[in-house]
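With one protein chain held back, the other chains of the complex are shown just where they sit.
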Amino acid sequence: MEYFLELFLSGLIRGSIYALIALGYTMVYGIIELINFAHGEIYMIGAFTALIVASVLTMLGWNQIAIILLASVVAVIYSSAYGYTVEKIAYQPLRGAPRLSALISAIGMSLFLQNYVLLAQTSDFMPFPSLIPEFKFMESYEHIISSPEIVILATTTLVMIFLAFLIKFTRMGKAMRATAQDREMAMLVGVDVDRIISFTFIIGSATAALGGVLIASHIGQINFYIGFLAGIKAFVAAVLGGIGSIPGAVVGSLVLGWTESFFTGYVSSDYEDVFAFLFLVFILIFRPSGIMGRAETEKV
Amino acid sequence: MMKNHFGKLFVMAILVFFAGSLMYSCGESQKPAEPAKKAEAPAPKAMEPIKIGVAGPHSGDLASYGIPTVKAAELVVEKINGKCGVNGRKIKLIIEDDVCKPEVATNTATKVVGEGVHAVIGHICSGATKAALGIYKESKIAAISPSATNPALTQSGDYPNFFRTIASDDAQAKLEVDFALDVLKLKNIAVLHDKGDYGKGLAEFAKSFLEKDSRAKVVLYEGITPGAVDYSAVVQKIKRSNAEAVIFGGYHPEASKIVAQMRKKKMDTIFISDDGVKDDTFIKVAGKYAEGVYATGPMDTSSNPMAIEAIAAHKKKYGSDPGAFFLNAYAATLALLNAIDKSCSTDYDDIVNALRTEFVATPLGILRFDERGDAIGVGFSIYQVQNGVYVEIK
Amino acid sequence: MFLTFPIMVIKVNTIENIVVWRWKNLFIVGIGVFLLSFVWRYLIKRKEVGKKKAEAGELVKPPITQRVLKEPKFYIPALIAVAVFAIAFPFVFSMYQTNIMVTALIYVVISLGLNIVVGLAGLLDLGYVAFYAVGAYTYALLNYHFGLGFWTVLPIGAAMGFLFGVLLGFPVLRLRGDYLAIVTLGFGEIIRLILENWNEFSFGPSGIANIPRPGLFGIQMSLHSSIIYLYFLMIGLTLFTIFVVNRLQDSRIGRAWIALREDEIACQAMGIDKTKTKLTAFALGATWAGMGGVVFAAKTTFINPASFTIWESIIILCVVVIGGMGSIIGVIIGALILILLPEYLRAFSEYRMLIFGAVLVVMMVFRPGGIISDVRRIYRFEERETTA
Partner (left out) sequence: MCGGSTGLKNAKQQHNAMEPILEVKTLTMDFGGLRALDSLDLAVYQNEIVALIGPNGAGKTTFFNCITGLFPPTKGEMLIAPPGKKPTKLNGLKPNIVTANGLARTFQNIRLFPNMTVLENVMIGRHCRLSSGILGAAFRNRATVLEEEKVVEESYAMLKKIGLDAFVNDFAKNLPYGAQRRLEIARAMATDPFLLLLDEPAAGMNLQETRELDELIVRIRDEEGISILLIEHDMKLVMSLSDRIFVVDYGKKIAQGTPAEIQNNPAVIKAYLGEEIDA
C-alpha cells in the first residue's frame, strides 16, 4: 500500500509537471487551433533565463527568496516576450493559410529556437540551482514528498484556478472564448482578434516559463533539448484531456502521469512510453475528443 | 563561403574520378565498365599531402563528444606538420560531421572517401561507426575510433579495417561487476540502462556477468526513458527491490537525475556507472549528490608526460580543458601517423599491418593493436567521486 | 515589434559558475536584427499588396511556375533536360554527390507516399516514419535470418508497409484532424520503442549491421559502382512511384481521396465509403514508406531505431507541405531541397540547423501553399466531348 501511495505521488508530480506545460498548449490550441510546436522551446527558454538571472544574482550575493522571485519574474517576462514575438513572426502572417502551413512554420520556429539556444549556450547539460528552499516543517516528510514537489503541485493548482478565472470571468476571457468559437464573428462584434491571440500567447508562454523555472529547479539540470521532449509529452497530455479545455489539460496530464508511474512501478519502465501512447489511443478510440473534450458534431 | 564550397565540389568531382579508379585498382573486384587505364598512378603522388578524415558529431546534441576529437587531431597534425610531416609529406585533415546518425554517417563516409583520404579518425558513436565502416571496408580505408565502444565492432570480425583506442563495453561491464562483487561484496544489484545503444549494451553485459556469478543476484533490470522529466517511479522501484547497488549504463544527464532523486528519498544505494558518467559535468550537475558515486573510465594517464603535454597544448590553443575522448583521439592520431611513418606507405595493407605490429608512445601509454583492432594496453579503472572530484580507486 | 528583440540578445551569455558577458554578440545580433526587421517588414508589405491585388482583380495571372508546367513547349524540353541530367549525374559528380542524391530520392519516394495520405486524403499523419522503419527492419531481419536478397524483400517490404498501414489505420480512422495527428505520432513512437526494447526481435538499440547492398544477378560490385547502381535503382523506383501515384491521383480512388479532404460529410453523402477510402490512403502511403525503408536499409547497410525518430516524420511532412500538398512535382522539388539543403549547408556547420529552421518559417510565411501551389490536375475533355 505504501508502494502504491508512493507511485501515486510520483505520478501526481509528473502529472503536475506536464500540466504546467500542457496548459499553454491547450490555450493556444483552443484559440487558433494550432499545435504550437515551439511551446516546448518557450518553456526551455524560460528555464534558461531563470538560470542566468539566478546565477548572476547568486554571485551578487542576494538571498534565496529574492533570487527565486526575481528569476521567476524575469523568466516569465522574457518568455512572454518570446511567445509574443514568435506569434508575430511565424503565425500571424499565416492566418487564413492552410493549417498545415502554420504547423510547419511552428516546427521551423521550434528548430530555430533550439539551435539558437544551442549556439548561445552550448549543448552541455547545465546544473540548475535548486531555487526552491527546503521548508523547515517539511523535514520529517522529505522522503515522501519534497518541498519543490509541493511547490510544483501548488503552482499548478494556482495557475489552473487563475486561468479558469481569467477565462470565465474577465472581459479578456470572454473575448478569448468568443474568438475561439468563431473568429470572424468575434471580429464583427468588435473584438480585436489579433490582440486576443497575442494575449493568449503571452499568457501561455508565461505559464510555460513558470513551469520551466520550477521543473528545472526540481530536476536540477537543463539543456537546449529539454523543451522538445517535454513539449511532446505535454501535448499528448493536452490531447488526452481534450485539447482546448483548461481543466482537460490538467486532468489529461495527471492521467498521463499516473499511467506512466503505475506502469513503471508494477510492470516495467522499458515499455512505459509504449503503454502511455497505447493508453492514449485507447482513450481516443472511445472518446474521440479526449476525456474532457466536448464531442463536436458538425453542422450539416 | 557557399560559393567556395561549390567550387570545391567541381574540383572534387574531378578528383574523385581519379580516386575512384584508384580504388578499383586496389580492390579485387573490377567493374568492367570502368576502364582501369585511368588508374595510372600519378607520379607526383609522393609529394601530395596525406589526407586523414576526421568524422564525428560536430553539430547537434552530441557535438560535445565529437569536437574534442577534431581538436586533438588538429593539435597532433599541427605539431607533426611543423616537423616536416610524415615521410616528408604534409598531413591534411578532412573534417566532416555525421551528427552521430547512421544515415548521415554513410554520406559523411562517402564524402571523405570521395576526397581521397588514406585513413579515418572516427567515428564517435558506435551506430554511426558501424554504418560508415562498410564503406571504408570496401574502399580499403582503415578507421580508428577514439570512442566507439560497441563490442561487436572488434569481436564480430566483420571489420578488419577497424581499430580503437578505447576498451569495449564488455570490458567496462566486467570491471564494474568485479568491483561490485569482489571489493564491495554486494548481494543484490539492480541494473538500469537508458535504452540507448551504449547504455543498454553495457547493461546487458553487466547482467549476464552477474547472472553467471552465484555471489549476487540481479533484483531489477530496467530501461529508463532518457529525457523524461522525472524518475521517481523507477527510484521507488529500486527502493522496493532492496538493491544494495545500482549499476547504470548510460550517460550523465540521466545518471545525475536518478542519483539526485535517490538521495532526496534518503536512499544510500551505491551507484556504479560507466564512462558516460565519468565526466566532470556529472559532478557539476549532481552537485552534493554525486559524492560517493563510482564510475569506470579510461585508466588515469594524467601523469603520462605526453598526456600532460597534450592537455597543455590544448589549453594553450583553445584556452580551456579538453573535452571527452580527447586523449583517446590524440592517441589514435598518433598511432595512425606512426603506422604510416613506419610502413613508409599509405596503402591500406601496410597501414593495417603497421598498426598491428608497431608499438607507439601515446598519452594513453605505449600501445599497439591486436588482431581484432582493440588497443593492447588500454584499459579501464574504477573512479569514485570524493570531495567533488573523480579519484581513481585501487 | 522589434522592441522585443534586444531582450533576446542580452541573454546571450553562458553560465558555468562564472558569467561570461558577451556584449559583442549583443552588438552584432542587435544590428543584424535591426536590418532584418526592415527586410521582413518590406516583404510582408509586398505580400499584403499582392494579396489585395488578387482580391481586387478577379483573374490573377497564374504564377509563372504553373504556366510553365502547363505549356508543353516548356515542359517537354525541361523534362528532357532533367532526364539527361539524371542519367549523367553519377558520372559527372562524385560518389558523395551520388550518395546524397540517393538519399534525396528515397525521400522523394516516401514523401510521395505521404503525399497520398496528407496531400490528397487530408489525413495528418505524424507517425509516418513507423512504416519506413517497418520496411527497413523487414529487409534487415529477413536478410539476417533467412538470407533473403534485396529484390525478394522489396515487394515484401511494400506488403509489410501496406499491412501495417491497415493495422494501424483501423483504430485511428474515427479520429479527425489533430487527434489523428497525435495518435499517429503515438504509433510512430510505439513502433520505435518496441524496436528499441525488444532485443530478441530487433537487436535493440545496437541495431543490425552488415545489411547487403542490392545485388545485380549476383555480380560482385565495388563500392562506387554499387552506389551508382543504387542511384539508378532509385531513379527507377522514383519514376515508378511517380507513375503510379500520378495514375492513382487520376483514378476513381484518387478522386475519392481528394473529395474526402475537401469535405468529409459531402463525400460520404455521395456514396463514398469513408473508412475504406481512408484506409486505402493510409495503407498505400505506408506501402511506399515500406519500400523506401528497404532501400534505406540497403543503402546505409546498418540500421538502428535511432534513425526512426519523430523528427524523421516531421521532416517528411515538411517536404510534403513545403513542396505543395497534393502536387507531385512540388513534392519532388520539396524533397530535393529539404534533403539536399542540410547537406550543402555543411559549410555553415553548426549554424545549419538554425538556418534550416529559419528557412521553414520564412518559406511558410511567404509561400504558405508550398513551392508549387495550386497545381492541380485539370481534366481536358473538350476534344473528346465534341466528338462524343
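The first chain written gets the first letter, and so on, giving A, B and C; residue counts start at 1 in each chain.
One rule holds in what follows: a contact is a pair of C-beta atoms (placed from the backbone, for glycine too) under 8 Å apart; a residue touches a chain by one contact, two chains touch by 3 or more.
Source: prediction; values computed, not measured.
Chemist: Which one touches the absent chain: C:A121, C:A136, C:I208 or C:C267?
Modeler: C:C267
Chemist: Pick out which of C:A130, C:L248, C:A289 or C:A306 touches the chain that's been left out of the picture.
Modeler: Reading the full complex, the residue touching the unseen chain is C:L248.
Chemist: Which listed residue, C:L43, C:L148, C:V166 or C:I258, touches the chain dropped from view?
Modeler: Among C:L43, C:L148, C:V166 or C:I258, only C:I258 touches the chain that is not shown.
Chemist: Hey, which chain C residues sit against the chain that's not shown?
Modeler: Spelled out for chain C, the touching residues are 244, 247-248, 250-256, 258-259, 262-263, 265-274, 280, 284, 376, 378-382, 384-385, 388.
Here, only the chains that are shown with their structure count from here on.
Chemist: If you tally the C-beta contacts, which comes out ahead, A-C or A-B?
Modeler: Comparing A-C with A-B, the pair joined by more C-beta contacts is A-C.
Chemist: Where the centre of all protein Cα atoms falls, which chain's Cα centre is nearest to that point?
Modeler: Of all chains shown, the one whose C-alpha centroid lies nearest the global centroid is C.
Chemist: At what distance in angstrom does the C-alpha mean of chain B lie from that of chain A?
Modeler: Each chain reduced to its C-alpha mean, chain A and chain B end up 38 Å apart.
Chemist: For chain B, write out the residues touching at least two other chains, lowest number first.
Modeler: Correct list: 60, 63, 195, 223, 284.
Chemist: At least two other chains touched by the same residue of chain C: list those residues.
Modeler: Within chain C, residues 16-17, 197, 350, 353 contact more than one other chain.
Chemist: Applying the document's contact rule, which stretches of chain A touch chain C when the two form their complex?
Modeler: 29, 33, 35, 48-49, 51-52, 55-56, 59, 78, 81-82, 84-85, 88-90, 93-94, 97-98, 100-105, 107-116, 118-122, 126, 232, 235-236, 239, 243, 270-271, 273-274, 277-278, 280-281, 284-285, 288-290, 298, 300
Chemist: Under the stated contact criterion, what part of chain C meets chain A in this complex?
Modeler: By the definition above, chain C touches chain A via 1, 4-5, 7-8, 11-17, 19, 25, 40, 44, 47, 118, 124, 171-172, 174-176, 178-179, 181-183, 185-187, 189-190, 193-194, 197, 265, 310, 314, 317-318, 321-322, 325, 350-351, 353-354, 356-365, 368-370.
Chemist: Help me check something: in the complex, which residues belonging to chain C touch chain B?
Modeler: 16-17, 92-100, 103, 196-197, 199, 204-207, 209-210, 220-225, 227, 296, 299-304, 306-307, 343-344, 346-350, 352-353
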